[in-house]
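Missing here: one protein chain of the complex. Every other protein chain is in place.
Chains here go by letter, A and B, matching the order in which they are written, and residues are numbered from 1 within each.
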Amino acid sequence: MPRPLITLLTDFGSSDPYVGVMKGVIFDVCPDAVIVDLTHEVQPFEIAEGGFLLAQSWLHFPNGTVHLAVVDPGVGSRRRPVVVEAGGHFFVGPDNGLFSMVFAAALSNVRHVTASKYFRDPVSSTFHGRDIFAPVAAHLANGVTAAKFGRTITDYTRLDFFRPVRSAKRAWTGTVLHIDRFGNIVTNFLADEFRERMLEMRTGLQSVNRAAEYYADVPFGELFVVAGSSGFLEISVNQGSAARVLGVGLGAPLELRLR
Amino acid sequence: MPRPLITLLTDFGSSDPYVGVMKGVIFDVCPDAVIVDLTHEVQPFEIAEGGFLLAQSWLHFPNGTVHLAVVDPGVGSRRRPVVVEAGGHFFVGPDNGLFSMVFAAALSNVRHVTASKYFRDPVSSTFHGRDIFAPVAAHLANGVTAAKFGRTITDYTRLDFFRPVRSAKRAWTGTVLHIDRFGNIVTNFLADEFRERMLEMRTGLQSVNRAAEYYADVPFGELFVVAGSSGFLEISVNQGSAARVLGVGLGAPLELRLR
Partner (left out) sequence: MPRPLITLLTDFGSSDPYVGVMKGVIFDVCPDAVIVDLTHEVQPFEIAEGGFLLAQSWLHFPNGTVHLAVVDPGVGSRRRPVVVEAGGHFFVGPDNGLFSMVFAAALSNVRHVTASKYFRDPVSSTFHGRDIFAPVAAHLANGVTAAKFGRTITDYTRLDFFRPVRSAKRAWTGTVLHIDRFGNIVTNFLADEFRERMLEMRTGLQSVNRAAEYYADVPFGELFVVAGSSGFLEISVNQGSAARVLGVGLGAPLELRLR
């Protein structure tokens, strides 16, 4: 029987032992777990970026994987903890829109987690990752059925950060979902939908109108738009940082003009 | 039978394969080990920060876990390698005060590791993490008893970095133990001891006199003191970096004035 898989995605960074402590709690409950870090470098409190990065990842894992995601500016307030079943996977985290792209991708059953017997005791006001989400994920990995954690809800939070908005007959306004380690700018324009029709991508006063299929096709240092491995259009520079060249950060507005 | 757990905490960072190499050595000796990274981002040579971060973590792991910690400015000098048994856990690392908070939390048996048959051969002068500490931790995880590694000592190094000092009738001097990824300033004032009596926390010319229970209770951008998940008082800014606002770094002095 395969060992249960749990992935972790947070904005906790790597300079604190927060993630390690969550793993200690998980192994205490589920000693057989295999834990995979997706990333802990989500920009602090950036729910949209966390939701995007989770959406990039979960489908590449086997069915039955438990995805534990904590980007949680409202920790300690009344926002609800949830367990989501979708596409044969499980998701555990706060009900703040972090799972919006999961909801859009697969039929989802969302439960408000209220069964405090699965929590650590006492529950702190500042670290629900350790006290609520980690033990709930570990019990799920142990085979506790989702229904045990709480009742199904339908008024869970859905956000639209991954959908551009039409701004003119031949123009759409979008945003920067993520900037990767290489400085590639990941937009929220789906490649399949916009790639063929793109005339140019504008950010501030600058525009990019070259499209390419392979990084290696483009001269050194030149900006171009590419269908990234994310499925979204990305602005890149061959062997350079597009984010630095364009001076663009997370959440910046983008305008896509069509032919 | 559960697989043996080994945690790692170092100041090695993630840009070098030092930590990966230690894991290779561990798996070579103990193929069944499960290894958890606590953090490798301890500021270089900062024994107090390493000791604090370890103290935050170890109790959340199951009994029998081996905690391997390497913050070791004296590598290659005569400082001793030690194995510590405390509270049902094991600790392996240099005898330089790194385990001071463990000693304060639980009755500890400390051994000077001298049994070189458990070391890698040869032992380098610059990388005892790989050549001494990793194989010793792996043999412990394999079930070799602590007594096999060397004799109990009582003159091991204890440091007091986690204890504020009384400076006046109603004032205590403390320090910054750690700054977390969000810029929260972790002090060495125990929350249980000082929280109720705090009038203000001073750093340089600035003071903070607001206390709060939840991040979400505080207006955007305002400084406050909170009982952190660490058990110590922390200075925070709701959705901002207190360390940046106050210009405070690791080891900076703090004054706590009582009511």
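Just so it is clear, a contact is a pair of C-beta atoms (placed from the backbone, for glycine too) under 8 Å apart; a residue touches a chain by one contact, two chains touch by 3 or more.
Since this is a predicted model, take the numbers as computed values, not measurements.
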Considering the complete complex, of A:D180, A:E200, A:E222 or A:E255, the missing chain is touched by A:D180
Can you list where chain B touches the absent chain?
-> 11-21, 23-25, 27-28, 31, 35, 44-45, 73-77, 124-127, 130
Spell out the interface residues on chain A facing the chain that's missing from view.
-> 2-3, 5, 7, 9, 14, 34, 36-41, 53-54, 56-57, 60-62, 65, 178, 180-182, 213-217, 226, 228-229, 239
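Quick note on the criterion: only the chains that are shown with their structure count from here on.
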Indicate the whole-number Å distance between the mean C-alpha point of chain A and the mean C-alpha point of chain B.
-> 30
